[in-house]
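Notes follow once the structure below has been shown.
All protein chains but one are shown at their positions in the complex.
Up next is chain A:
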Amino acid sequence: MADLKTNFLGIESPNPFWLASAPPTDKEYNVRRAFEAGWGGVVWKTLGSEGPPVVNVNGPRYGAIYGADRRLLGLNNIELITDRPLETNLEEIARVKADYPDRAVIVSIMVPCEEAEWKSILPRVAETGADGIELNFGCPHGMSERGMGAAVGQVPEYIEMVTRWCKTYYDKPVIVKLTPNITDIRYPARAARNGGADAVSLINTISSITSVNLDNFSPEPSIDGKGSHGGYCGPAVKPIAMNMVAEIARDPETRGLPISGIGGVTTWRDAAEFMSLGCGTVQVCTAAMTYGFRVVEEMKSGLSQWMDEKGYSSVNDFVGRAVPNVTDWQYLNLNYVAKAKIDQDQCIKCGRCYAACEDTSHQAISMSEDRVFEVMDDECVACNLCVDVCPIDGCISMVAMQPGETDPRTGKVVQADYSNWTTHPNNPMARAAE
């Protein structure tokens, strides 16, 4: 079994699977059970300032998007930060950390954007013995209306300022949690780095309306006939999260900044993908909320099996391995030519590829009287749509043409060398190839 031990910012944990700051980490009872179930670490549910705690709605706070058989694909919530007294949380954090010294315990914090507020809470958090803090600049609902959460995360100057305060008044690692509700994730990430952040974590939830009740026209979840945008998470957000992670991982200004990946991590494979894009740990919320704490068992066994198969002895062997392969469109090899190929033995003749290509793509699939579907190489542009709609995994594959072969669609001979848009003759900005 591969060793899943992780060292992130000097914080050790037996595996890279942390529970994200959310209901699963809202109290001692949960966190103890999570650690017993095998989670490597937790980011405690976000703490607010001293004083009367926030209040939550007393009606439904979640909405959902389902796949077949009510498989939960996306969850949305209008929950706020912890609604329990600060003191209670701090006492519990200290007790849990003392009992689980080998696990990562990070404290998430969100207080108003005033230096005094941060200055007063940080020493109290430090006293708990927790391993670090995470600044919640992400929450897109409720708290943002009060100038916190995403309202800070959307203004790079604030991120930098608050991060600097934290680095000033707190000794241990500071992780800045980013909101995806922004046009270009690199700006807040750069601000965090400039403020001295030890790492960023992302993504927090995405502003969303999951559904509308068509009887009373209230968005869901509905509170007395009205709804508010909530934060979207779960499997549906993973592609968005991974892109944002990759953008930060490959940005020259933030390259090398440690990342804790969050957003839709549900299986070992999701985790491996996030980690290959540069994440030292991953955080999980929805998967735990959907299936309970014991999902981590599968994540651990799956990741270590894959590592064994690949011959990786430590997570460091593959963290960031995919980053060099993320590039801009303009650098993709335009000399690479592929064609779709249908494996007739696997084909079940549903005709979906035909409908897709004929109606919406390039009319490159033929259909015979007796329902044999074949790709016409002289029309196929290799768009991959047929592969994506075919119900049989592996039935249609994209086969690369070899250099020297002639592409029957364009009549051009496939070149062995690499050539991209920057030098393409159709590009008015093309730099002459010297």
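The rule is short, and it goes like this: contacts are C-beta pairs under 8 Å (C-beta built on N, C-alpha and C of every residue); 3 or more make two chains touch, one makes a residue touch a chain; residues count from 1.
Here is the rule we go by: contacts and distances are computed from a predicted model.
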Match the chain absent from this complex view to the correct UniProt protein name in "Heme chaperone HemW", "ABC transport system permease protein", "Sarcosine oxidase subunit beta" or "NAD(P)-dependent oxidoreductase".
"NAD(P)-dependent oxidoreductase"
Given A:212, A:392 or A:430, the residue that touches the chain left out of view is A:392
Of the residues A:5, A:33, A:119 or A:352, I need the one that contacts the missing chain.
A:352
Go through chain A and note every residue touching the omitted chain.
68-70, 348-352, 354-355, 367, 371, 391-392
